[in-house]
Every structure is written in structure tokens, then in C-alpha cells.
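With one protein chain removed, the remaining protein chains of the complex are shown where they sit.
So, subunit A:
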Amino acid sequence: MTSATSPTSTTPVTTPARTSEEAAGGIGSSPVRPDGTTKVRGEFAYSSDLWHEDMLWGATLRSPHPSARITGLDIAGALAVPGVYAVLTHADVPGVNRYGLEQPDQPVLAEDVVRYQGEPVALVAADHPETARRAMERIRVDYEELEPVTDAQAAAEGKGPAVHPGGNVVRHVPIRRGDPRATADVVVTGTYEVGMQDQAFLGPESGLAVPAEDGGIDLYVATQWLHVDQQQIVAALGLPPEKVRLTLGGVGGAFGGREDLSIQVHACLLALHTGKPVKMVYNREESFYGHVHRHPAVLHYEHGADRDGRLVYVRARIVLDGGAYASTTGAVAGNAATLGVGPYDVPNVSVDCWGVYTNNPPCGAMRGFGAVQAAFAYESQMDKLAQACGLDPVEVRTRNAMSEGTVMPTGQVVDSAAPVAELLRRVRDMPLPAGPSGEPDLRRLPGGVSNTTHGEGVVRGVGYAVGIKNICFSEGFDDYSTARVRLQAVGGEPAATVQTAACEVGQGLVTVLQQIVRTELGVEQVTVEPMDTSIGSAGSSSASRQTYVTGGAVRAAALAVRKGLLGRVGHVPGELSVSGGKVVSTRDGVLADIVDVLGDDVLEETVEWRHRPTESLDPETGQGTAHVQYAFAAHRAVVDVDTELGLVKVVALDCAQDVGKALNPQAVLGQIQGGSAQGLGLAVMEEIQTDGGLIRNPSFTDYLIPTVLDMPPMNIDVLELADPHAPYGVRGVGEPPTISSTPAIVAAIRAATGKPLTRVPVRPEHII
């Protein structure tokens, strides 16, 4: 039976909403994750481990040019290589040769033009990866190179050649609130830049496509959203949805980088063409070309305030470089615009954000999704304002901090907790790390054991930042999840199973879903079934939304099962509940064992669950209740800077975050630690460097991510101020810590050096 549950029926909860005593391993506790055992044993099958008898290996020939016309394509040489089973081009795409998350603008395989370096042009299936590689070298592609469009600012202004027929502006988002001509006593301006960050998940793209007897295909793949992959594959293959079945392969991290297609259609095409299973695995270099990145941004800001530092207006012009294809550029621009002034109460706002096409690498989803870029700019501005008003950086922020009831620049009223000032005070009041004393430990100094300093020239700085993120999908998107919960007696014990298509990408969703079912059904034994498309969509494992939305769906399904179970007990005095495998009455205590109530029957419920609806933004004014929920985190960073060499050591990175309700406190901390580390990476090291549209550093030797020595220990404060609109009061956790980490670290480096530092990542030459 399927029932729809309206989120408005969700009972408002306060923290602590429930106690963990109801069932061991229920919500609020931190049980060991079910995939932890297989992962530490080496038995967890990542998509790169998949194997099939007689399988072939697929490989992708990619464009070496960022912009070119294809004038000739000859695959004969490749087909002649022994061991090659298929060489495919765009002519072999049976359906529509276009895909894309927001608009189908990206060819599965290039036709007459290529628009970025790394664009797929042809595919090979062979008996061995090396055979496939050799065959690819024998595909002849004639390119007529074109001047690439690489200046996003010019693209936003409509200058230069168009990358796509409709022009280079993917989306322009204006936000207007209050008086556009407001003036103020104190004015600070700045232009900021954010480099192109990579998700750098550790497990490169991979999957296995197996042709089926019904003429369809079974695809096992590491992804973030099975059903949106399925939709795009179906269109490209020209098959009905029931013939394209996806199962989640083990995922080696995602962070937004698996929301767009990579190997999906390619592997299916090769498998259907050869009639054999086809495996595709990217190496690290190909991975850099094979997925979208975080949008690089240029942000012009003007803040006006009174002499006490109270904001009068904020004006901003933001340009996001979406690269060659749209991906999620429209939604990223929507976030950067609507969250563009940060977690502050500002009466007069004028923001314009453009997401544009260029011939740079395509950009799309990465943790923080538009909020990261804006936060670096508005937090840099807040520090400038503090300086102009002679205020402490925490003071200027708390004076302007938004709170519950604040009206956003979009006109949306914030209708749950927004403890921005409290988060700032908490990080401010945490103990500071000890300063250097005695003989310095080289490992704790900038430059580390490179022995570049023994403390001379090293200056310490402290910086603060706070950020805001929207949780779940916004702007009127029909954002839902589907869950099936089953309860039966197995071996004399009550046992539940939960099925969804929600992708476990490492964040610990499988654990949280188990916990929810334990709490709602009072049973310990809960099995999470493999994620696949045999059930309805769960939506994406992104936007910090899965605990909220799929958690909400699983809770609703479990409650429906519970209702059925209690209905079997009949009318008895008192209120009924389930706990410890028993049905309990408030008046008479334990009434029955769940297994006895069940007998041989199986209770099963499937629920499609939605959060409350949102509105689209007015295209002229940007007004609208566009977001479901807002989430906040604040960081305090302490850095030591070698001012002679420009080397930075982050000494401490402390965080306070409101999570509404920590369903799994240990997993919450893990998200905050990991998210903060990615923000640290953007602050001081991570950037895909491009030159004329070409990636200069597609490897982990040249694209650096934080090591264990780069990442300092953290003090973390977790607030639990329940959101009455969300299941259990939860507030999305994954993204906020990535947002405020970066500007806090840069503020600390500024405090140590006095340098303006308007670009991230900060490089040594910016400091010395």
C-alpha cells in the first residue's frame, strides 16, 4: 500500500525530541555503522571492484582541445586492433544525444564540435584496458581548433562568441529588497575571487553495465541519485524506464561530483552494442576531466553601514563560471544570489548573479553549492566593515546577525531557529591553542619538517566566519523521497527491513535509516536493503537533504507500519507504543511481544514523502519563499604564518553548528570535521588551475588536498535547536561546515599578515 504523508502532519518536536532508551541503536545514539565491518575487512564492494565473467573494458576518447570543430573522425584503425569489440561515436547513440541535470545541453558523444578539454568523442570496448587504450590511439579525429571562451565576466556581459546557440548566460538571478539607492555613512567595497575546487573523492568514477535478456540493461554504478541517472540514460538509449535498471555500487565519496553522469550512458551503450558486460573505471587524471567542479567565481561587493557597523545595504555582482555545459549552474547561481548577503539582517539588498557558459571545464555541484563562493566574499567584507568601524570581527557580525523572524533578501521569513550570534559567541569563547613555548616542534610550524623556520618570522592570527546554507532542493522543485518498511518475525525475533533508492555515499545514511526504524518500531534488528531503482526515487544525496527527506520518508513508512501493528492489538486502555520488541500501554505496561502480534504476517508500507513546498523566485525581483530550511555554522581559525616564505599552518579550526537534532552525534561530528577540512583545502591549497581552458594540474601530485598534518584538531559545539517543520527537528549537516571554514582561515591569515587576500586559495605569493 502506498500512502502520501504531508509534512505538515509532522508533529513539532523540541530537543531532546526522543530519548535513545526506546530502542538500542535508535536515534540520538551513535551505533557502529553497518557498512563499517565490511569496509574494515576489505569486503565492501566499491563499484571499481565489480567483476563479471566475459566482461569487456570500456574506455573514452576525449577532446584535447577546449574548443574545436570536428572535421573528420575515422575509427577504422581502432576497429582493426585485435581484442576490440566496439568503437562507438555519436552516430551510435540510439536515443537523444543530449543529457544534463537542468537542461539537456551536453552530448553523450561529441558531434561536430567540442566545447571543453576532456569532452567525450568516442568509446572503445576491448578485452583488456590496455587493448582499449591502444585502440583509442588509433582513432583519428581531425580538429579545427577555435579560440576558446575563457573569460566568464565577458560572457556575463554578452561579449565574445557564444559557446551555445542561446548565448553564454545560463541564468541571471537578480535579488531586490528595499531601497536600491540607499546610502550609508560607512562604505566598504571589494572584489573577490574563488578558484575552481575539485571534489577529489578518493574513488574515481566506475561502474559495470550488464546487458539483459529483455533487451534492457542493468547498471551498477557509484552515483548520488539513481533515478535522475536513469532518466538521462533512458533518453539517450531510447529505451523505456523499466528496461534500464540501476543498482548502487559501492561509492568512494561524492561531495557533489557524482551528481552528473560520467560513465553511465557510455558503459550502457558499449554493453548493448557488444551484448557483453562492460566495466569502466577512470584513473585519477581522467576523473579530473570526467566530472564537474566547483564554480570559480568573481564577486564584486559593496556594503553600506552606519557608524555603529549596522548594515544599511549590500550590493553585489557575482559571476560564476559554469564552463562548457549547464549542469546545475542555474541552481548554483540561485543559491549564490539568495544567500549572497550571508546570515545577516540587511534592509536594502541588490544582488545580481550570473552563471555563464565558457570553454572552461564544466562546473556543477560541490558541497556548499554556491553558498561557498558568496561566503568568502561577504565574510571578507564583514571583516573590512569591522575594521572601518573600529569593531571586533565577532561584534560586527553579532550586531547584524539574522535570527528567527528575520526577513531574507528574497522576502522569505526565517521561521525556525537561526542562532547566528550564539554560534559566533560559542566559537569565540572556546579555549585558544597555546602559543609557541620552548624549543619549537617543527611539525607544528609552517613548512613543517622542511625545516624552513624555527619560529622566526612566524606570526599568529585569529579569524572568524559564519555561513548560511539552504537545505534540500529549492525554488519550487518537487523534492521527495520514497521508502518501504517491512516488519515480520524472523527466528522468533521481530525484524524490520527498509528499502529506499537513497545513495549511501559514505555519509552514514544507512546507519541513520536503521536508527529511525529502531526508534519507531521498537525493534533492534533492522536491515537496509541495497539501493536500486526497483523502488521510487529518493532524490539526490546532496543539498544536505537525505536525513531530512529520506529520513522523513522512512519515518513515515515506519509509523504507518506501527499503526498497522497497534491496530492488531485492538482497543485497550491507555496509549500504545512499541519498545524493546514489545507493545506497551501507558496504563498497563507490556501488553504483548511484537512477534506474537505479527504471527506469520508481514506488515509493509511504502510512503512517498515530501517536505513543505517552496516557491520559484520572481525573475525580476528575486522575491519568493524559495528555500525549505536554512542551516548555519561558525568557525574560528587560528593560523601561524611564516611571513617570509608565505607558508601557512592552520593551528586550530573550531566550529559551532546548529543541527536541529543530532540523530547520530558521532556521524554529525564526522561531517563537521570532514566538511571543515574541505573548506581548509579551498582556503590554502586546492585549485584546478586552467590556462586557455586547459587543466594544468589533473593529478594528486599537483592538485593538493589536506593531509592529516594539514588538518588541525577541532573543538566542536553542536547545538540542537529543533526545526518544528522537519522530521525530528533535524537540520541538514553536511554542507555548512565547508562554507565558513574557508573565510575564517583567510581572515586569520589577514590578521597575521595585514594583507588584503582577496582570492582563494591563498598562495605564498599573496602573503609575501
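The working rule: a residue touches a chain if its C-beta (ideal position, glycine included) is under 8 Å from a C-beta of that chain, and two chains touch if they have at least 3 such contacts; residues count from 1.
The rule is short, and it goes like this: contacts and distances are computed from a predicted model.
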* Structure fact -> Should one name the undisplayed chain from "Fe-S cluster assembly protein SufB", "Carbon monoxide dehydrogenase", "NADH-quinone oxidoreductase subunit H" or "Peptide ABC transporter ATP-binding protein" using UniProt, the answer is "Carbon monoxide dehydrogenase"
* Asked: So which of A:36, A:64, A:241 or A:724 would be touching the chain we can't see?
  -> A:36
* Please pick, from A:381, A:614 or A:676, the residue that touches the omitted chain in the full complex. => A:676
* Which residue among A:283, A:387, A:586 or A:689 touches the omitted chain? -> A:283
* To do: Tell me which residue among A:61, A:123, A:237 or A:251 touches the hidden chain in the full complex.
  => A:251
* When the complex is taken as a whole, what residues of subunit A touch the one chain not shown? -> 30, 32-33, 35-37, 39-46, 48-49, 199-204, 251-255, 283-285, 441, 443, 505-508, 666-667, 669-670, 672-678, 699-701, 705, 707-709, 711, 713-714
